[in-house]
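One protein chain omitted, others in place.
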Amino acid sequence: MLKYANPTYFLRLTAAVLPWLWGAAGLTLGLGLYMTFAVAPADYQQGETVRIMYIHVPAAWLSMFAYTVMTLSALGTLVWRHPLADASQQAAAPLGAGFTFICLVTGSLWGKPMWGTWWVWDARLTSVLVLFLIYLGLIALWNTIEEPLKAARAAAILTLVGVVNIPIIKFSVDWWNTLHQPASVLRMGGPAIHPTMLWPLLVMALGASLLFVCLHLMAIRNEILRRRLRRLSYLAAEAADHGLEPPVEAGA
Amino acid sequence: MRALAALFRRELRLSNRAGGGGAMGVVFFLILVTITPFAIGPDLNLLARIGPAILWIAALLSTLLGLDRLFMSDHEDGSLDLLEMSDAPMELVVLVKCLAHWAVTGLPLVVATPLFGLMLALEGDALWGVAASLAAGTPALTFIGAIGAALTVSLRRGGLLMAILVLPFTVPVLIFGVSAASAASGGTVPFLTPFLILCALSLGSMALAPFAAAAALRSGD
Partner (left out) sequence: MSDHAGYIFAAFAVTAVVVAVMLGRILLDHRSLTRALAKLPPRGEGDGA
């Protein structure tokens, strides 16, 4: 386990695994898109617009998945103080924000023909908007604190505060607006959605998750390199200082 | 325990001496209440309907206003380091500082609310509803804000960042605060349901936020 957590080993392992993961993500997403447009039927109520669901729902799932990844990494930062956990946290925040943004925009584009407006203050949309704001706050925190170790701990604390708060926000927003349709994929007593629509959705969700894993691993690699660059440039600057010392003293 | 009581008195004295942070908060609150009718028009019926919401948003903003100084002045003059080295656990120090801060900034808002509510054409029950909901809810705002204040304590321009970090987490307090305030003047929901949830939010944040804020203060150095 410790071996996998060593950053140098992690760089080598991901370099070997990433091409395969990209291949898998590409194949799954290709199959999913084919099923979305060729296999899945148009909804009898919503017509063709139901095809937006095949990206909207996976994006919503990833917006929560990214937060889960950040939470686990935040625990890694606070409990084990592991540099890889710091890198994973920092890499996940912009990706989470990106997929949450996709979820919001596709939801809006789906809502316009269905509800007649670009935005309704519906409970689920509003909760996702608050989640988006939390992501933006985390990114702002990462960008403001320069020292990476401090930034990682501050972001970890804020992420964990968010974990406690997100269910409360969800509950309060639901309470605030009880007029919305019940969630239909993960309903008690099995999915209510027809299999011809469920399969494309599951394939798209798997493909999107693979895409997220690829992007996340690549971003973690970048963060490892950035921390290495930071340390090496300090060392180089120190070495340069030592090299300059004798002439300065001789001149004085 | 005596040390904590001394800390509480010190906080009160400091805020009184430094230009009266509480008075400034109330003035800001009054200004927000005053400029809202300029934005939406002087229609008293409309103002009475959205009055609780205006008062709550004004309270939220004026609570945030003073919060960035909660730890920053102590961080600048080094007394935060002394507090950290003292025998009292940092969590309790944070709790006491938050309570003192609320007594100076939150409590005056609650006292001023019935008066400002009159300006927004609120009557009888609605006035007391808003005041009661603010009394129950503003501690939660202070404690949630303390986490943001602790995270941004060492940043020179942390005020705006603090607002960005804290405001999403105040959504539940705002929702239940405004519903309790509106329920007091009649509505579909009984007053007690949102009011008790609001109390729970305040007590919960009072129990948990000191740990997060203390952890953030420790990680800052």
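By letter and in written order, the chains are A and B; residue numbering begins at 1 in each of them.
One rule holds in what follows: a contact is a pair of C-beta atoms (placed from the backbone, for glycine too) under 8 Å apart; a residue touches a chain by one contact, two chains touch by 3 or more.
Predicted model, so just to flag it, every value in this text is computed and none were measured.
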Partners of the unshown chain among those that are drawn: A
Sites on chain A contacted by the missing partner chain, in the whole complex: 6-8, 47-49, 51-52, 55-56, 59, 83-84, 87, 94-95, 98, 101-102, 105-106, 109-110, 112-113, 211, 215, 218-219, 221-222, 224-229, 231-233, 235-236, 239
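Criterion: only the chains that are shown with their structure count from here on.
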Contact footprint of chain B on chain A as seen in their complex: 78, 130, 133-134, 136-137, 140-141, 144-145, 150, 153-154, 157-158, 160-162, 164-165, 168-169, 171-173, 175-176
Residues of chain B that touch chain A when the two form their complex: 147, 151-152, 154-155, 158, 161, 164-165, 167-169, 171-172, 175-176, 179, 201, 208, 212, 215-216, 219-220
